[in-house]
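With one protein chain removed, the remaining protein chains of the complex are shown where they sit.
Per-chain numbering from 1; labels A, B, C and D assigned in written order.
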Amino acid sequence: MEQPLLEINNLKTHFKTERGRVTAVDGISFSVEKGEILGVVGESGCGKSVTAQSILRLFDEKYTASYEGEIKLQGENLLQLSKAEMEKIRGNEVSMIFQDPLSSLNPVFTIGYQLMETIRIHQNRTKKQARQMAIDLLRMTGIPSPEKRVSEYPHQLSGGMRQRVMIAMALACKPKLLIADEPTTALDVTIQAQILDLMLELNEELGMAVVFITHDLGVVAEVCTRVVVMYLGQVVEEANVEELFTTPLHPYTKGLMKAIPQMDGDRSQKLNVIGGTVPALNAIPSGCRFASRCEFANDLCKEKAPDLQVHEGNHKVRCWHYAEISNKEAARHA
Amino acid sequence: MPNQQAESILQVQGLKKYFSVKGFRSKSKNQQVKAVDDVSFTLYKGETLGLVGESGCGKSTTGRALLRLIEPSGGTVLYNNEDILKKSPREFRKVQKDMQMVFQDPFSSLNPRIRIGESIKESLTIHSIGNRNEREEIVMDILGKVGLRSDHYFRFPHEFSGGQRQRIGLARALVADPSILILDEPASGLDVSIQSQILNLLQELQDDFKLTSLFISHDMSVVRHISDRVGVMYLGKLMEEADTDTLFSNPVHPYTKALLSAVPIAKVGKKRERIVLKGEIPSPLNPPSGCIFHTRCPFAMDVCKQVVPEKVEIQDRHTVACHLYS
Amino acid sequence: MKMKNKFLILITFVLLLAMSACSKGETTGSSTGSKESSKGKSELKLTLSAQPPTLDTVATNSVDSATVARNVFETLVTPNGNFQPTPMLAKSVDLSDDGKTYTFVLREGVKFHNGKEMTSEDVVASMNRWKEASVVAKDLLGDAVFEAKDKYTVTLQLQQPSSGVLNILASTKQFPAIMPKEIVDKATPEGVTEFIGTGPFKVAEVKQNQYIHLSKNKDYQPVEGKADGLAGKREALVDDVYFYIVKDAATRLSAIQTGEYDVNTDVYFEQYDTVKKDKNITTYPDQYGNLMAVYNKKSGLFTDQKMRQAINAAINTEDIMLATFSHKELFNLDHGYMSKDQKDWYTKKGLESYNQNDAKKAKELLKEAGYNGQEIKIIATSDYSEHYDSAVVLQSQLSKLGVNAKLETFDWPTLLEKRKDPSAWDILVTGYSTVTTPAQILYLNPNDHGWTNDAKIADLLAKINAAPSVAEAQPLWAELQEYASNEYVPVTPFGTYSLVAAARSNVKGFTIFQGPVVWNTSVQ
Amino acid sequence: MYIYILKRIFSLVPVLFVVSIVAFLLIYLTPGDPVSVMLGQEATAEQIEALREQMGFNDPLYLQYFHWLINVLQGNLGDSYFMHMPVTTAIVEHLGPTLSIAVLAELIAILIALPVGILAAKHRGSLMDQFVMGFTLTGMAIPSFLFGLILMLVLGVKLGWLPVAGYQPLSTGFWNYLQYLLMPGLALGIIQSALIARMTRSSMLEVLNADFIKTARSKGVKERSIIYVHALRNALLPIITVVGQTFGLLLAGAVVIETIFNIPGIGQLVLNSIQSRDYAVIQGVILMVAFFYVIINLVIDLLYMLIDPRVGY
Partner (left out) sequence: MNVVEVNVNPKRVKHDLKKQERSLLLRRFLSNKLMVTGSIIIVLLLLLAILGPKLTPFDPYEMVVKERLEAPSSHHLLGTDNFGRDLLTRIIYGAKVSMWVGFASALLSSIIGLAIGLTASYYRYLDNILMRICDGLLAFPAILFAIALMAVLGAKTENVIIALTIVFSPEVARIVRSRALVVREETYIEAIRSQGASAARIIWKHIAPNTISPLLVKATFVFSEAVIVEATLSFLGAGVPAPDPSWGNILSDGKDVIYTAWWMTVFPGLFIILSVLGLNLLGDGLRDLIDPQSSTK
């Protein structure tokens, strides 16, 4: 098999807090193939954003964060690179867009400046060339009259436009991997649709891989080819998108899917409820992390933490008795 | 679902809210933002009317204007055949007991310095319901009904999670035994698993308390799930209104169609035809002439640019404001 | 956008420029004075502790004004080292046999700084203005008139003979400065606007709160005779004299220690030791005045003579003076109402009542007066440390005696106002500078300063003023002082004290007499 | 934007109006008057009353204020009774030293505070950071007069490096000018630097947590330019505000420092005129200082617009 573009092995991200060390991401492993769109989905606090930012080592390693494990980009472990080497990767090989496009753009510099900065850090261009490139990039992301826009400031643009700028900036150096951290959460549905279309288009056109982080299963279904489901700092399930939506295995994934109101079909049915709340990061249960909220949990679950096991192909799940559960459910429906 | 002959409880006619904006750069001195522009609808007893739209469409303003949290610029709101917009503050207080609101942000809608029991009790105090001891009991009772423990009474908001706080918000709205509930995005900002808890609870309570609700949300699927009827707003105007199933299965307004098609669906295999609207929502400071949607409408005609479309009832209880149907 | 930025930068710069322009205008304006100063060694820098309100000494009683103005303006007669009036601008002074007419013959060829020669009309104009402005002059000279007999002769015609006339003419404060007539004529109540005199120095520049710059009067014609007090030969030995206004005592001290200034005209008492120890500095104590508690005899407890006597008996003046002036060399406890240096007037009569420090006697007297704990309000200014400090000690002593004494301190202008109000205070702690005749003693004046209201004192004062000569007036004065000290007790004197000037050792010929004497002084 | 600036300037009017009324009232309520001071220590009550009448101090208050206001509106602040010169001249004469000290102190403060604050923010929690915080806390706790005295004692008297007191205008040579200013400048500047350094630190920390810093980092921007280009410019707003405020404080602090170092500036002018009840000067200076203060605020606002394109919309 071809070497994956990105391979994460047992990544752990620890933070120093006032209440001691906290492990926000605890042993994550997954890989991203060239050109694919991998969705990382989960509820707030599950560690999906931390994972995203850990890939680029964006946390302050001197005072707050520390990493463990491996993040291999085309075989090279990013966690072992020097600061300067890391800077060469960022924005060049791997780039990133964030949830809130307003706060993610520096308010005091023009859009052109911020785009040109990215270009000139990684490519040897004159100011003039960089400016032209910036305009081209803006045009590519569908911003009208980009010649004018380059000299505007972020606050002068609408939310959707800003996210387009962020995308343009992320794509400036034609990266191999784009990490999109909830890129449409702050946007209206109609604008979200535009941005999602744009991302799909660009993915096809440029062939870069995307790690798409979101809490919205709908978005995942629309854009991703493969999905990783996270819960409390761990991957609980991983599968191709069709497989995940047709045959989810983990009780959490299942619960989540049934908790969403549907756009068609019977609406008189009650929504599914996952009882309880997510445990705090400094009070992680010793056994299965989902046990306290799982209706199928037994003593084993409470005592021993399950590993991520392969169900079939690239469908993986972290549950002691996912098979029984599926059977039970099938029986119930039948 | 209410039957056809359900009596109306709240009639909103031509509701308007214009904000004047003193812009430094604007040429005219007082520009007006028409946040809510001539919106009319009726709430029938026992039903839930959903109000959907994207940010800035005026749905929240509508909700607030009904309670006069924002004083409306025009229109009438008939409750018990009286125009509540014309009431003096003292008279309006009685209406406020009957019309309660649940707010979007469960983190900021509770006073951080007041124990939640006291917060809930305040409504009783204001409306002089019960005596001291009774009030405490009523509050304990309602806490139980929204799924909280009575010892939660003495805790502060920061000790609760988002979902729990929204339960407190519900308790506060329900404690004075209102007949109308205005829910402003009560489940947004919550995780899916919590959101479902709140939506279920809401449905239960609506039955228990025989409530009539106005449910404001940007989330189409949530609105579909909870409402009996749905109104779609765009830039301060009501574009289409119909029973939920009708609207979702057979939307007629181009905007509604686009909106529905834009919602990502958590299912695979069924690739729908998506209508992607071009451009952005125009600035409410400088709204388009004629039909307010014509700048983005894939079916825009010449007439759309000049004439504001009238509301037409194309079917029983299905109205739409679009030149395609007039 | 570009446009917007440029405009903003422009505005910001314009504002900044406007701000800095103010300061620039100022620096060029002030450069004139200092350029000259950097020329050579021939300058003398002194410090003054306060800005003189004006240099027109006729318009003010201020000592600081006099200190500067005496270099610029001269008088007909001036005191010698023993406070005896000695001719200065007058060549001679004659008194008629009936004691009513003084004839002043002016020196000829004396030129004002503006080049004009001084004549009798200038003298008459100056003297008449002074007579109206000065309280003591008004009191003593009354309806007397100055007249020009000829170009160089001026007479003073009195209604009746008076002993202190020449003494007043030789005052060291608010002295009758001789100025050109045209300037006198232009004077407002606030004073003259041009400072043109006949003195060895002329006013070059007055920089408010900064310095007063005097420059040498090259056409100065000194009188003959040995310099003594303010009398005798005056000679400007330096080209420029600067009086720098330095209000802070510590600053004045460090400034003279480091050689920043040549003379510190007002060494703070506490610093006397430090200055004395400094080998590079010579100290010049200068008998200045006396410090006292003035009783309010118009209203309140101290209308009772017994009360005054009681407090007078209790006071330990030595402690007060020591705490205030810190060094024994700086004060004098042997105290009369007139200063010891005033050989014509000084007397020891009545001094037994001074510095009694007798608590027992005081308590008895208090009892007799029927005092039972009423509040006694002491007021003083916080602007003059000697007033303030001695008031603090007085309050402490009275408290110890069992008197309910409260101290209130005010800044000087407020004190001046409070002082006028008989209901506002009981004891005023204040100081008076040395005066040349009993008539000038303000606390014996019935209209103010404690409202002394005693027939015997008034009578004796009138007799003293009317006495044809000092010799005849002196016994009357002794009687007055005895009576006042032992019986009436208008005030309790704490003692006389000296101000200290300090000069760096390379300042030669510097003397001090009621303030620094700058002529005949050179810097080596 | 032009309207914005005009509006800002126009909004100064009521402030200055309030200032002038308060100043006038203060003066009216203060016991003592210039006349008694003018006449000297031993003047009598009658003399004083006579001169008061002559000088028109017995007019009713509103009339005095009205006359004064009319004059001010015509650009005439009146004349000083004591200095026999227009108040404007007096102010201009005294402004130089005060401005010089204020500017120097501000320069010293900024030169110390910015690097120190940035370093502390960059290495938050480190020993260096704790040292800086300790320094700033102590700095803020020392009254300027105390610090001035200490400096004078050490640098002036004991070491003899700098002249202890006085002021020499720029025209006497730059070094001469500077050496007299250095100590008062240090006394005020070091204390101000504590304030600015703290603000720099916290402002930088806040900005360093902002999302766009993450964006910059994810673009591969070097750490140095993240701090000095991306963060600093954003952190500058609160820093500039503090700098502006401290500049206002410096004018006030100058009152004390000028007394200690005997600098003939605005502070001295005001103290002297309060002492002598030179009404016109007090009034004029207070108005001027307040005006200065609001102008500084205006300049800060304009700087905001230069630095942050969002301001003014």
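Just so it is clear, contacts are C-beta pairs under 8 Å (C-beta built on N, C-alpha and C of every residue); 3 or more make two chains touch, one makes a residue touch a chain.
None of these values were measured; they are calculated from a predicted model.
Within the full complex, the residue among C:206, C:250 or C:294 touching the omitted chain is C:250. Checked against the full complex, the candidates B:48, B:62 or B:96 give a single residue touching the omitted chain, namely B:96. Interface residues of chain B with the unshown chain, by the touch rule above, are 64, 67, 69, 92-93, 96-97, 100-101, 103-105, 108-114, 119, 122-123, 126-127, 136, 140, 144, 147-151, 153-156, 169, 172, 176, 197, 201. Taking the whole complex into account, chain D touches the unshown chain at residues 14-19, 21-23, 26, 29-31, 124-125, 137-138, 140-146, 149, 153, 157, 201-202, 205, 248-249, 251-253, 255-256, 259, 267, 270-271, 274, 282, 286, 289-290, 293-294. Residue positions on chain C in contact with the hidden chain: 248-250, 253, 268, 270-271, 273-274, 319, 322-323, 326, 382-383, 385, 388-389, 391-393, 395-397, 399-400, 407-411, 414, in rising order.
As a working rule, only the chains that are shown with their structure count from here on.
For the criterion of most C-beta pairs in contact, the winning chain pair is C-D. Taking the mean of all protein C-alpha atoms as the reference point, the chain centroid lying nearest to it belongs to D.
As a whole-number value, the distance joining the C-alpha centres of chain A and chain B reads 32 Å.
Residues of chain D in contact with at least two other chains: 1, 309, 313.
Residue positions 1 of chain C each touch two or more of the other chains. Note for the complex: chain A touches chain B at residues 43-44, 158, 160-161, 188-194, 196-197, 215-222, 241-242, 245-246, 255-257, 259-264, 267, 270-274, 277.
Residues 53, 56, 58, 62-63, 83, 87-92, 95-96, 98, 100, 103-109, 117-118, 121-122, 153, 155, 166, 169 of chain A touch chain D in their complex. Remark: chain D residues 1, 5, 30-34, 36-48, 51, 54-55, 80-85, 90, 92-96, 99-100, 149, 152, 156-157, 160, 163-172, 259-262, 264, 268-269, 272, 274-277, 292, 295, 298-299, 302-303, 305-306, 309 touch chain C in the complex.
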